[in-house]
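Only one protein chain is missing; all other protein chains are in place.
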Amino acid sequence: SGPEQAFQQRVDDGVRIEPKDWMPQAYRKTLVRQISQHAHSEIVGMLPEGNWLTRAPTLKRKAILQAKIQDEAGHGLYLYSAAETLGVSREEMVDDLLSGKAKYSTIFNYPTLTWADIGMIGWLVDGSAIINQIPLCRCSYGPYARAMVRVCKEESFHQRQGYDLLIQMCRHGTPEQKAMCQDALNRWWWPSLMMFGPPDAASTNSAQSMQWRIKLFSNDELRQKMVDQSVPQAEYLGLTVPDPDLKWNEARGHYDFGEIDWDEFHAVIKGNGPCNRERLQARRDAHEAGAWVREAFSAHAAKQAARRKVA
Amino acid sequence: SGPEQAFQQRVDDGVRIEPKDWMPQAYRKTLVRQISQHAHSEIVGMLPEGNWLTRAPTLKRKAILQAKIQDEAGHGLYLYSAAETLGVSREEMVDDLLSGKAKYSTIFNYPTLTWADIGMIGWLVDGSAIINQIPLCRCSYGPYARAMVRVCKEESFHQRQGYDLLIQMCRHGTPEQKAMCQDALNRWWWPSLMMFGPPDAASTNSAQSMQWRIKLFSNDELRQKMVDQSVPQAEYLGLTVPDPDLKWNEARGHYDFGEIDWDEFHAVIKGNGPCNRERLQARRDAHEAGAWVREAFSAHAAKQAARRKVA
Amino acid sequence: MDDALFEYALRMGDTTLVLSHRLSEWTGHGPVLEEELALSNVSLDLLGQARMWLTLAGDIEGRGRDEDKLAYLRDAPQYRNYLLVEQDNGHYGDTMARQFLFDTWHYFLLEKLSASTDERVAAIAAKGLKEVAYHARRSADLIVRLGDGTDDSHARMQAALEGAWRFAGELFHDDAVTRQLAGQGIVPLHAELAPHWENHVRGVIEEATLSLPPVQESRHPAYAGGIAGRHTEALGYLLAEMQFLQRAYPGASW
Partner (left out) sequence: MDDALFEYALRMGDTTLVLSHRLSEWTGHGPVLEEELALSNVSLDLLGQARMWLTLAGDIEGRGRDEDKLAYLRDAPQYRNYLLVEQDNGHYGDTMARQFLFDTWHYFLLEKLSASTDERVAAIAAKGLKEVAYHARRSADLIVRLGDGTDDSHARMQAALEGAWRFAGELFHDDAVTRQLAGQGIVPLHAELAPHWENHVRGVIEEATLSLPPVQESRHPAYAGGIAGRHTEALGYLLAEMQFLQRAYPGASW
């Protein structure tokens, strides 16, 4: 159709789509799903890290972690705002999260069991997130692209802090601390690679999203990038990547790596990851316990507005 | 009047009053108050000790503490039963506790701040309780006297265990552990002496209770006994009793001791002890959170009864 | 040192210790005094069993670790308890659903262990079996009374059962440790306990007018790993509290 063709032409020409511009319903819907899912991930992602905030081992580490989680809440806010430009309210998005209708990144359904996990989240989880997100700074939808610029800048900072934490534990720590890191790597490695989504062969909506430039590289390309980037970093830490099939492929100029357990990935998506219940319950509890506060804020605002009218 | 005189005569003759016997209303009322207050003390008394159950320093100490708290729950049960023989229901008594109408021993409004406090409760608090209660094994009301026999036997055991805990910390422990005990003694000494109630000069209902033989010694007599018994025990532990006026009086054959801060005692009675709010709130929360369980039990029992009728 | 038996004794010791600890958290906060007493009794029994298992583990290891060193000086990844028992207490129904699934398994397991070819194991199990027979009767009775009580209690118990259910599968998981020990007649294969357990659980659940969740819902790999030291986020907090004094005052005796 005419407007659709014109829209696609603008996208192809690299023109940013802005909220008031015409856009296909499916583009809008896909973006709302993608951006809100991203926002939810930031919010749910506060929980596994928050789990160690009260047990951080030094005051400096505690301050770094608290600042990091704060940044994530901030990312959640920009991203909800970006999604709101598409005509959906934050309330609707939050309701979809709490009802289980909306998803968030599977990675946050894994538990943080030791302090080393905080390092792994910074190094691997934020690392994967950045690889996913850097291309999105150039995506076709303006508000999303701009949010991503800010998010990516902070995420790189977080990734360096996570890696720094691991350097401290692995290269300057006790053997016990290093073992803690190895155990954490064993648990986080595969889930981090799953963050890029199913293999290209099984990825359903990718073609359309690529055409719209709200996805710029395939899942497998990005995943390969993550592996290539992380393996030497693991070596520097003196840690062993838990993949017996991992091997440098001179011909490809990339690391070959083993088969991902997609059954696990699908189980987590369906609600049977280690912490799905706990994460969603924590958000629901917070929402319910906070209802009276939100109601009070509205009531007070209404009273104030009425008073201004009278005055 | 005739029955009152006959009643008093039986008491004077040392005959036990039993539930079905005639008794003056005031006797019944005083006993209900005294026994239910005692029962409530056992129940509320589980809280300060329970506070260290999850932090007991060895598995053996944990087992001893758990068994002790269990005994206290058991004492609460006998005592509520003894009070019920006077025509009051447990539910009414519990309601009076939760509404703040009924009292419990002021001592349980003090916090347990270190593990040494668990020793102090055994040694001093149970010690005071025993001195208060041993005479009650011979009191005029049968069910109460019999409950007291059982309670006292177990309390002596608890007292020895508490003292044993302190011997371990004071005589075989580190200087830090001993300091912990001294700090605990400083906090528990005076409140333990307050457990015997106001000085005889200010004690209002004592004469009548003595006549009825539901009180057998005066507050000050019992308090003196406690001091005389505890001072050498403190010396054996190498601890200093926090009373500069404490001194052996050769002429009296007793220790002289300093003035008790009765303002503190009255503040605690009026609700302004360190933990009054927390203790009552804990009991209220337990009661409210358990309402559905009690309702389910009744509903199930009713169904069962109905089924039996049909069958 | 017999590594497999050491591991197994730790599993039993840690499992009973952690569950005992959770139950002890109810002290002073139970719904009815009689219930609180009973629960405290179960907690104390489990603590006694934990001490025997941990002492056995220490003896087998032979490196001078006694029950306290094992209980207080290992961090979460070294703990070997089943995930079921470390879960937060929730409300009283949650606690009892967890307890019922556990007690039933514990009973059938100890029954087998009391015929162990290892005398030490058999002795601990035989002593525990008497206690656990009572625990299992009591928790089954409570499931029935709470399930077949009011509409509210029924709904709560169904949710509680589903919450605990997912962790039940791990109880029947066999690995190198149980397989080796089963080969020596020291322990049963845990998978062999499952039919007895399911049968009993089904009967009680039916009497309680509740619905048995599908067995496959207890078999997701995400809800297993405790016996290999991969726990849930709940355990770390429990240990931080439990171990505080031993950690803060190293070398002190109490």
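Before moving on, here are some points about what is shown:
When the chains are written out, they are named A, B and C in that same order, and each has its own residue count from 1.
Note that a contact is a pair of C-beta atoms (placed from the backbone, for glycine too) under 8 Å apart; a residue touches a chain by one contact, two chains touch by 3 or more.
Here the structure is a predicted model, which is why all the values come from computation and not from measurement.
By the touch rule given at the top, the unshown chain touches A, B, C in the complete complex.
From the options A:11, A:35 or A:69, the residue with contact to the unseen chain in the full assembly is A:69. If you put the hidden chain back, the residue from A:1, A:58 or A:204 that touches it is A:58.
The chain not shown here is touched by just one of C:34, C:192 or C:241, and that residue is C:241. Residue positions on chain A in contact with the hidden chain: 43, 46-47, 50, 53-63, 66-67, 69-70, 73-74, 76-77, 80, 115, 165, 168-169, 172-174, 176-177, 282, 285-286, 289-297, 299-300, 303, in rising order. The set of chain C residues touching the chain not shown comprises 75, 236-237, 239-241, 243-244, 247-248, 250. The set of chain B residues touching the chain not shown comprises 51, 55, 111-114, 180, 183, 187, 264, 267-268, 272-275, 277-278.
The criterion applied here is as follows: only the chains that are shown with their structure count from here on.
Among the chain pairings, B-C comes first (most C-beta pairs in contact). Centroid distances built from C-alpha atoms place B farthest away from chain A. Not a single residue position of chain A touches two or more of the other chains.
Of all residues in chain C, none touches two or more other chains.
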